[in-house]
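Shown here: the complex without one of its protein chains, the others still in place.
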Amino acid sequence: MSDEMKIGAYICNGCGLGERLDSGQLETTATRDGKAQVCQQHDFLCSEAGVKMIQDDIDNEGVNRVVIAACSRRAKTDAFNFENVSIHRANLREGVIWVRPDTDEMTETTQEMADDYIRMACAEAKFSKIPEKSGEQGINKNILIVGGGVAGMNAALEASKAGYPCTIVEKSAALGGATAQLYKKIPTKAPYADPEDTGVDEMIAAVEADSNITVHLNSTTTNISGAPGRFAADISAESGSTETRDFGAIVQASGFTPYDANQLPEFAYGKNKDVVTQMELEALAKEANGGAIKRPSDGKEVSSVLFIQCAGQRSKKEGHLEHCSGYCCSASIKQAMYFKDQNPAIDTTVLYTDLRTPGAGGENFYRSGQQKGVIFTKGIASEVVDGANPTVKFKDLILDEDNDLEVDMVVLATGMVPNSGQPTRAELTDMDSEDAEAEKAGEEVEIRVDVESILNLDYRQGKDVPHMANGFADSHFICFPYETQRTGIYTAGPTRRPMDSYQAREDAVGAAMRAISEAENAGLGRAAHPRVGDLSFPTFRKEGCTQCKRCTVECPFGAINEDEEGYPIYNESRCRRCGTCMGACPVRVISFENYSVDTVGQQLKNVDIPDEFDEKPRILVLACENDAYPALDMAAQNRLEYSAFARIIPVRCLGSTSLSWITDSLNSGFDGIVLMGCPSGDNYQCHFVKGSLMAQERMSKVGDTLETLNLEKERVQTFEISITDIHRVPQIINEMAETIEQIGMSPFKF
Amino acid sequence: MSDTNTSMVEKYRNNFLKEVEANVEEGEWVKMCMQCGVCSGSCPLGPHWDHPPQELFMMIRAGKRDEVLESTSMWMCTSCYNCIVRCPRELPITHIMHGLAHYATRLGIEPKNQPTRKFAQLFWDNLARNGRVNELKLGISLYFMNGIVEGIKTALGMAGIGMGMVKTKRMNPMEILGGHTVKDKKGFQAMIKKAQELEAARVDN
Amino acid sequence: MSDIVATNQTILVVGGGISGMTAALEAAEVGKQVILIEKRPFIGGRVSQLYKYFPKLCFPTCGLEINQRRMNANRNITVLTMSEVTNLQGEAGNYTATVKISPRYVNANCTACGACADAVEAEFDNEFNYNMDKHKGAYLPYNMAQPQRYVIDPRMIGTDDAQKARDACKFDAVDLDMQEETVELKAGAVVWATGWRPYDANKIQPYGYDRIDNVITSVEFERMMDPFGPTGGKLVRPSDGKEAKNVAFIQCAGSRDRNYLKHCSRICCMASLKQSTYVSEKYGDEADVSIYYIDIRAIDRFDDFHQRVKDDPNVKFIKSKVANIVENKENGNPTLNGVDTEGYNRYANEHDLVVLAIGMEPSVDKDTFPIEIKVNDEGFIEQDEANGGVFAAGCSSDALDVNRAVQSATASALRAIQVVNRVAQAEG
Partner (left out) sequence: MATKEYSFYPGCSSQEGASSSNYLKSVNTMCEVLDIKLNTIPDWNCCSASIGYCGGGELPRLALSARNIALSEQHNAGQDIVATCAACWLATKETQERLEMDGDLMAETNQALSEAGLTLKNENKIRHMVEVLIEDLGYDELGKHVTKPLEGIKIAGYVGCQTNRPFGIEGESFENPKYLDKFIETMGAEPVEKYDKKVSCCGGALAFSEPEKSQALIKDIIEAAYDGGADMIVTPCPVCQMNVEVYQDKINAKYGTKFSIPVTYYSTLMSVAYGKSGKEAGLDGQIIPAKKLEDIAGK
């Protein structure tokens, strides 16, 4: 791309812009203040003719910075979509005429708004470069899969079918994981009436037969460094040998550990041999292999069995699991059928509080269980009394009475504990531990926790993927269930969410898809979700860097490592391009080619600040482009008005807000500043997980700045905005305008 | 306690559900109930049930044999079929109620003084005799089912209605002398007898 | 439309809801050519009609904004709205789809300035709000509708209003002569993501949805919370606009019932738990919510949310399938009759408003699939070799919540990619 910058400004007169605004004036502003070398008007800029006019200038006039003075950057993107140039939108429609009344006395302020947006767009253009891929990594189609259970195996098989070579690293001596320990599995096909073969042997055979799949048994990943497109994993065998392999992306299918039933003494587990867990019953069923199931204590053929659902689950009790493992109801029905199918005379009772068999298959399977004579009792077990035969004491919730039942065997439906590795440093700081204290103090601490790491990531922020509630590997959970906080690493199966064998298989297919996608895109230097395709990436001016580590600590994605001197290493393909590091940097050395302290800083500096006595305050609004900015657009769509004194600048994430923007704007005479980010906290809505949270923390310190300038603290306010706050956003701006009216104009106008 | 009853207790020990499945009309449906309670809520005589259908089903599963069979509940059934059409599991609840009542009767442990039980028995005897119901005889025997004194009271109480019916020719006093029957009484009764034998046979083995 | 390029390396995605969008994006973002067919005038599907998601209580349009931006930025995706697949033939690696495209009467010139809507008088039932209100004859389906382009309601064609709409447009975007067209598209693989529809509440006769004003469905309740919805975001009851503070939720309305839908629709329990928070959101401590249920199916991590709602003193849980609803003719209150089966307690409870947690049924009727495909009794597509290169995504495969639908869609994208990659290899 030629370094010689040429700005072309194109002013649209459609959608009422022509009627409401003095386009001649706008043109002057663009060329005089905005330094646009080329400037043209059009009555219908997004039309074929309008677009062609621009394309011609790009082709013939060498325009490479295109300023579109028309509608919002969210509108007409299909039309204003030019290659090899940077595009900058001055939002005159949603940003100006749609939010201002069409009256004569308002024309002046409305025009001022429009002029400013043109200056701002030109300023942004002036300070942006056209991003190009760095070539830090090429395409590496190899997928690393950690865990050789059905999820891991299926991820490998499906990725391989699409032409991507896979390497499975399995800790144990054999493939198959938990499913291999099952006698049968919950049915997966209509009519969902009987247990099905697990099919695990066929799967293992398929994996072994697939030349595209390499399997490492008795092995773990002892170190994973690098980034998507160039991961380097040390695969170490028990024997001691270690080999290092390169991968494009990673699927983590490390499964679960059955809940330790020894924590349930009330159910006589460990005391009475005939009280077993579901997993242990699977072993007995396998042994019986269709014959009569014999109980552990005396090998007597079981003639009556009771299943206690939610054993140690759905409970806040110390040592219990708070979550529901989801699959246990169906698993108990399946296991009751082990008995019924062999001998219908065997009494099988399932003691439950809510029978959870959702979906089409689930309800059919429940009915099938009843059909086969499994008895379902809504009740809560309080105790299992030890004895020749265990006796279950329970409250029957339907008959509303205490009851007990002596049976040959009791099965505890205990839940799943995810194998999700070690907590991250960030998680540690939320915990009360020595490490936490040290971590807060910013010391170098080796994380000492009794959990073994699974991935052993060589990441500044920790060795494993961050966790969500109940220790499951993090994900956005609803819209983007596979997105973890570690780019290029996707979790599948029970490590992500409790699920049965079949769901885990299916889950793995999606994870494989994401891994493939990331391997491909990283190779092309493209960002992953949510800024898919963005080629820009952060760089820093080493001479300016003070090695303060704020960026490495605050990056929501653990993208940044440190070299031995403590300088940041960015690992571009781990980066999601949110700019939180840029906002974190106290010395402003971090920038993206098309998004930097200047691209925004120069915009606000180019806002025309009227003299104090003109009584025309200026309000700077920094709005998250993902939620707040769309909300502002939609307010405009509905013609909700807000103050003509507001100047809105979209930011990638409020987390990218540099304190310098605040101080600069205050110094240059802005009267108020409104920051709009996404809701934070457990139910955070920030697409960059904690960008908005970081911003809030930083802004809490702005108070000092204001004091030194002795300005009122009301002049800077931060708000959590959802995309649906369409009525609220104009209100917030107007309230700031009123506040300024009360406390008066800023004295800093020169 | 009748012999059948003792032998049944013997035969099924504590497994009342199996007993019901084997011996009660539509009894094999009991296990399909998911305790939603829509039947209990749908019954027009609901408030008068000690144990509504869904609870009876749970009690059967819980082996509460005597409580169920001696209960007056199923005798509250008016055969309105609300429960059947609303049951999400399509249990023929009305028939199961009838079946339980009948089974209790056969075992001789039904609530002896339950009025509907008496009426139902009278009704059956009445039709079984002649093949057709003789409303007058049925009515009269009904009034006197609780003994002479009660009977006269009831009869007097109902007299008004009786007269109305007679006036409108919807009740014929002469029927007391015989009234409607089927012609082939012999064949009819033989048929009933056979049916009863066959059914008894089912239970006994 | 003849300019649509489709080969047997193209992936055809049928349905533009969250599942279809996800599948399309996943495939397109690894460089595959995708054609997305959507029946409605906009993409986004059912989630665009939801107020909040469980369990985070965040807003569906938030994720939708990202997905729509991804779609707009991606040149590998062609979106055909107001289109339906009427026929599909062939086998994996070589399908031909017949697609019927209904006229929108608005072309690409549209700038969404809204002049046409201002010009017309005519109003029509608003499908987006389940016909609880009306939209203009020229309309944008909802604030974030993509493509951001107005629609002329076909019912307005031939009227003066239609002319007014055309005359009002400065950009010749309104084209009243637009005709329905049918195109044939090649495809190597098909992702079937036609989603679900709410079960017809009229069929649940004991609950009198067709007879009692203040008995509504959960999807309608969802629309009431939208500030731009039929009630302007007010939680009021249809009969008299009275604030609905005492609200009953009836679970399994149409689900788990041999008279209606045999299956469990999975989402309804969580939906009602979520909607119970709406009542608190509006009326705080005056909220008085009753949830009538058979089993609360808040599986896996959702159970945390269930516990949280359970801890709310203003929410009661009654284990009971409500027997029937009758209207109190004096005050319009629906009275629920039934038995709480936990210890046999008979009730006749009056509420301001009753919300039927309506079941989820597949949008496409069992026997009307345009191609031979394995469908179960419930009408959901089973995973089966016999389906060849057609892969179900989201709620066409089972009753799923959003995150499971997205998971399923992501998987289906990979399966489709496997097919077109095989084709590519074969063709060298």
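Lettered A, B and C in written order, each chain numbered from 1.
As a working rule, a contact is a pair of C-beta atoms (placed from the backbone, for glycine too) under 8 Å apart; a residue touches a chain by one contact, two chains touch by 3 or more.
Please read all numbers here as calculations on a predicted model, not as lab measurements.
Colleague: Based on the whole assembly, the unshown chain contacts which displayed chains?
Modeller: Hidden chain contacts in the full assembly come out as B, C.
Colleague: Can you list where subunit C touches the absent chain?
Modeller: Those residues of subunit C that touch the unshown chain are 205-206, 208, 210-211, 324, 326-327, 329.
Colleague: Mind listing the subunit B residues that contact the chain we can't see here?
Modeller: Residues touching the hidden chain, for subunit B, are 25, 44-45, 48, 76, 78-82, 84-86, 94, 98-99, 101-102, 105-106, 110, 115-121, 123-125, 127-128, 131-133, 135, 139, 142, 157, 160-161, 164-165, 167-172, 174-175, 179-180, 182-184, 187-188, 190-196, 198-199.
One rule holds in what follows: only the chains that are shown with their structure count from here on.
Colleague: Taking touching chains as linked, do they make an open path (line), a single closed cycle (ring), a hub with spokes (star), an all-linked set (complete), or other?
Modeller: If you draw each chain as a dot and join those that touch, every dot ends up joined to every other.
Colleague: Which chain is in the middle, if each chain's centre is the mean of its C-alpha atoms?
Modeller: C
Colleague: Between subunit A and subunit C, what distance separates the C-alpha centroids? Give it in angstrom.
Modeller: Chain centroid spacing, subunit A to subunit C, equals 24 Å.
Colleague: So which stretches of subunit B touch two or more other chains?
Modeller: 34-35, 55, 89
Colleague: In subunit A, what residues contact two or more other chains?
Modeller: Where subunit A meets two or more other chains at a single residue, that happens at 355, 378, 398-399.
Colleague: Give every residue of subunit A touching subunit C within the complex, in rising order.
Modeller: 14-16, 44, 46-47, 71, 74-78, 158-159, 161-163, 188-191, 314, 316, 322-326, 354-364, 378, 397-400, 468-470, 472, 476-482, 497-499, 506-507, 509-510, 512-514, 516-517, 520-521, 529-530, 532-533, 626-627, 630, 634, 637-638, 678-679, 683, 685, 687, 722-724, 726-727
Colleague: Quick check: in the complex, which residue numbers of subunit B touch subunit A?
Modeller: Within the complex, subunit B contacts subunit A at residues 15, 17, 31-32, 34-35, 55, 58-59, 61-62, 89.
Colleague: Any idea which subunit C residues touch subunit A in the complex?
Modeller: Against subunit A, the touching part of subunit C is residues 18, 25-26, 29-31, 51, 53, 56-67, 69-70, 72-74, 109, 111-114, 143-144, 148, 170-171, 227-228, 256, 262-264, 266, 295-304, 307, 319, 341-344, 376-378, 380, 382-384, 398-400, 402-403, 406-411, 413-415, 417-418, 421, 425.
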